[in-house]
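With one protein chain held back, the other chains of the complex are shown just where they sit.
This part shows chain A:
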Amino acid sequence: MPHKPPTKEELEKRKIVGVNLETVTDVSSTDFPGHYPGEDHAWDIERFKRGFSVEFHQNDPHEASFSLIGIDASIANAFRRIMIADVPTLAIENVFVWNNTSVIQDEVLAHRLGLIPFTGGREGLTDFLKWYRKPANGDPAECKDFNTVALELNVKCEHNENADPNETDPTKLYHHAHVYAKDIVFKPIGRQVDYFSGEDIIRPVNPDILIAKLRPGQEINVQMHMHKGVGSDHAKFSPVATASYRIMPTITITQPILGRDAEKFQRCFPKGVIGLEKVTAEEAAQKGSGYEGHEGELKAVVVDPKSDTVSREALRHEEFKDKVKLGRRRDHFIYLVESTGQWKSDAIFLESVSHLKAKAKALEKQLVNMVR
């Protein structure tokens, strides 16, 4: 039997994961050679190029949202995982406590300091700063200008002589009652002044992060060393607060939903997903459309499936039975990348792509080595 090439509808249908009342259907991708007899599903970069697109929804330094369309989950997930765990950032790694008479224990203080996100000149952070190699046991640390950033925090809480005698607010009664991230001072070494000065200075992303509270006589005097690291080692090195994707929801209304039902249907979805439109004379005139005799009534239409949460609420109601189909587009990923501030959100994604490429390249070289 000669093979019939799949129709456009068939190809679209293959992309949809069914979300039913109690079950899900067609969960795995089927675009592999041999899955459909007679069809060519071999990997072809030109075909991928034609089918792949990127769409931005938001692109701010601290938050970006975009869709990758026409890509497999395994690749999309690799990007997500790399963004969280493999894109390097600079964070406080060592804290040298000279004096800490606050109520926060040294180790807790060190941990808090480590989690503060810092930022600085991009060129210095990516190109100038290199990995810090932990010295072998017993060897002295090798802290150089190209692998270590030094910081200092030196605050002492004292009485404020000018405070009102009836004052009860500690921040007015004392100097430095609260220690904030902005109290941390960057101490450039060597060539670091060339890369991290002016607006490129190493600084906390948010100056108002509370580190500790002090009372008169208490003081914190610590030095800190920052190194480059990756999220797989410690979450403080992760460049993102969240990097996640949702799969594009689809809502297909198969039979007209009219009048009061349409309003109820709208309420089954988040705001803006379902719209209400008047049935036109044209539609009402069309035989077998289901709109006959309903001219002027309200009908439910899908306006913005992207905002849907796929709660399946609509499937619970008898009146919508067989009138709606919910699903998801298997190859449409809506990413949300929230940067902690050291990288721009879109740059984190680009870095994840080049990281995957570098990984594949290194392993290709290794494979050639292995064969030799």
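Here, contacts are C-beta pairs under 8 Å (C-beta built on N, C-alpha and C of every residue); 3 or more make two chains touch, one makes a residue touch a chain; residues count from 1.
The criterion applied here is as follows: contacts and distances are computed from a predicted model.
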Undepicted complex member, UniProt protein name, chosen from "DNA replication complex GINS protein SLD5", "D-lactate dehydrogenase (cytochrome)", "GPI transamidase component GAB1" or "RNA polymerase subunit AC19": "RNA polymerase subunit AC19"
Among A:His62, A:Lys130, A:His159 or A:Arg312, residue touching the chain not depicted: A:Lys130
Among A:Leu11, A:Ile189, A:Ala235 or A:Leu363, residue touching the chain not depicted: A:Leu363
Interface residues of chain A (partner: the chain not displayed): 31-34, 40-43, 45, 48-49, 52-56, 59, 66, 68, 71-72, 74-75, 77-79, 81-82, 85-86, 130-131, 133, 136, 142, 144, 146, 346, 349-350, 353-354, 356-357, 359-361, 363-364, 366-371
